[in-house]
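Of the protein chains in this complex, all but one are displayed in their positions.
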Amino acid sequence: METYQIYSLTSAVLFVIGMGGVFVSRHFIKKIIATIIMGGGVFLVFVSLAERDALTFADPVPHALVITGIVVAVASAAFALALARRIYQLTGEESFTNDK
Amino acid sequence: MDGFFIIVIVFLLLNIALGLFRVWRGPTVADRLLTTQLFGTTGMAILLVLAGYLKDLTLLNVAITFNVLAILLVIGLVQVWKKKKGETP
Amino acid sequence: MSIMIDIILAVLAIYLALQCLFAPRLTQTVFLFFAFGLALALAWVRLGAVDVAITEAAIASGFLGVLFLDALRDFSLAPPLKWDNLEVVHSSLATKNPKSLFLPRLALMLGLGLFLLIALEAVWKIPEGGGLTAAAEALLPESGVEHPVTAVLLNFRAYDTWLELGVILLGLLATFAVGGIKIYRKPPVVADDILLRQVILFFTPVLFLFGAFLLYFGKSGPGGAFQAAVLWGAIGILLHLGGRPVFSMIPRWLGQLSLTVGLGFFLILGFFLLAGGATLFEYPPAYAGVLILIIETLAAISIAAALTAIFANLNQMNKEESNQIESTN
Partner (left out) sequence: MMIKEVITVILLVVGCFFFLAGTLGVLRFPDLFSRLHALTKADNLGLGFIAAGMALHIGSPWAVLKIFSIWFFTLLASSTSCYLIARFQKEKDQARNRKEEG
């Protein structure tokens, strides 16, 4: 068992955990965190593949993609948080509810 | 020597896993914050040992970043939660 | 033997993710999420991605951590109004028959289990022989830098980086659109503690210097615009938390300039390169190193300013605090 294999299997598990969290959790903050965990799973696949394809150095393209991806994920998470807080301020609700 | 470094790293990782119990239980927000401090300090120790093990000095930069982040979180908590007095966390 | 470290880290990350999402209290979730970010940063180090580790540790744990702490305080205060509305929601939740949830839950578990199996198989069987390592290695001497990741980010795929600056700016504008533009107002919380003020004053130049070091070091090793930007953004956040909001202290045009200078310089440079007969972002190899350093510096300033502004704006979204400002003025 190689290092990259362990992490690529972990990444699949993390993605599924995040997906389950998006479905199951009610609170906005938990949903946002669940999407970030999903994203972490995806990044882990990229970087473990970069490690597998290493020659003299690891494949730089996935690394660059992951760095930009992390920053974009953070920007979108900040936007989601702003939306969630605004909804809470205006309606007092912490989660999506069906009965409206 | 390398085997010894691995043992040290594994020991420190288990140490973190033990300390995470406090995040789970810790009655106040400050208790939970303590554990991120623990993770920060122990993570820096792990990075130092890894830097010696992999012979890669750039890992020291990551260690400095861990430090920065720990102080940022503490000041963030203290300043942001300041006005919330008398409420149970 | 060294596989032990990876196994423990992987188990730790999975355990933290699970605990994080299924913890009963919101504070547990948020603090376990910080720990998850740090575990992931150690995993990047083990995979040899030191650049990613720095970015992850600083941004995904530090910056997002402060944002989440801020949001957590907002959510743990009493809801502003409409208590009757909330009671309706609660009573409808209480009267919901638990039996009616059984079938959807079973379906969800089955679906997730199947998906997990498929994902594991897919990840296990990704075909060999891909990768652009050889191509990157062949072109590295022409790129103007020695570190392959920096070369990809700022030379080979500069297009991505340029658009990413645009995405961050869009995120900032979107938070403005949601929360209202308030960052030019007076600070809500002033540091009344002398030690806090001093430590912020001490860490400001240290962070600045370390960021500049990482920026310059990005030429030959892990580091570069994003890592430096995150550290400089941390300066902005620290100053804001210490009662010195950067954006209300500098003139307005300077704030706007620092937000857009990265995107703008990229655009102008691309225009001149196109006018000179090259393709977009095809730097002449002789000047590539200098150009990349200039672009990185400007991009770092822009990203740092955007992160600071996002934090400042979200921090002042709090209703109670903004009311207090209005009453004191």
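Here the chain labels run A, B and C in written order, and each chain numbers its own residues starting at 1.
Just so it is clear, contacts are C-beta pairs under 8 Å (C-beta built on N, C-alpha and C of every residue); 3 or more make two chains touch, one makes a residue touch a chain.
Note that the structure is predicted; figures quoted are calculated from it, not measured.
**Student:** Which of the displayed chains are touched by the chain that has been omitted?
**Tutor:** Across all of the complex, the chain we cannot see touches B, C.
**Student:** For the chain left out of this view, which of C:L108, C:L132, C:V206 or C:V261 touches it?
**Tutor:** Considering the complete complex, C:V206 is the one touching the chain left out.
**Student:** Based on the whole complex, identify which of C:L196, C:L215 or C:A309 touches the chain you can't see.
**Tutor:** Touching the chain that is not displayed is residue C:L196.
**Student:** Which positions on chain C touch the chain that was left off?
**Tutor:** Within chain C, the residues that touch the unshown chain are 193, 195-196, 199, 202-203, 206.
**Student:** Over the whole complex, note the residues of chain B touching the chain we left out.
**Tutor:** Given the touch definition above, chain B has residues 1, 4, 8, 11-12, 15, 18-19, 21-22, 28, 30-31, 33-35, 37-38, 41-42, 44-45, 48-49, 51-52, 57, 60, 63-64, 67, 70-71, 74-75, 77-78, 81-82, 85-86 touching the missing chain.
Criterion: only the chains that are shown with their structure count from here on.
**Student:** Once you count every C-beta pair in contact for both, which comes out on top, A-C or B-C?
**Tutor:** A-C
**Student:** Scan chain A for residues touching two or more other chains and write them down.
**Tutor:** Answer for chain A, listing residues that touch two or more other chains: there are none.
**Student:** Can you list the chain C residues in contact with two or more other chains?
**Tutor:** 2, 46, in rising order.
**Student:** Any idea which chain C residues touch chain B in the complex?
**Tutor:** Residues of chain C touching chain B: 1-2, 4-5, 8-9, 12, 15-16, 19, 23, 27-28, 31-32, 34-35, 38, 41-42, 45-46, 50, 53-54, 57-58, 61-62, 65-66, 69-70, 73, 76-77, 189, 191, 196, 199-200, 203, 207, 210, 214, 217, 221-223, 227, 231, 234, 237-238, 241-242, 315, 320-321.
**Student:** Taking the complex as given, what residues does chain B use to touch chain C?
**Tutor:** Against chain C, chain B makes touches at 2-3, 6, 9-10, 13-14, 16-17, 20, 23-24, 29, 32-33, 35-36, 39-40, 43, 46-47, 50, 56, 58-59, 61-62, 64-66, 68-69, 71-73, 75-84, 87, 89.
**Student:** How about chain C: which of its residues touch chain A in the complex?
**Tutor:** Chain C residues touching chain A: 2-3, 6-7, 10, 13-14, 17-18, 20-22, 26, 29-30, 33, 36, 40, 43-44, 46-49, 51-52, 55-56, 59-60, 63-64, 67-68, 71-72, 74-75, 79-83, 85-86, 88-89, 92, 108, 112, 115-116, 119-120, 122-124, 126, 128, 130-134, 136-137, 148-149, 151-153, 156-157, 160-161, 164, 167-168, 170-172, 174-175, 178-179, 226, 303, 306, 310, 313-314, 317, 319.
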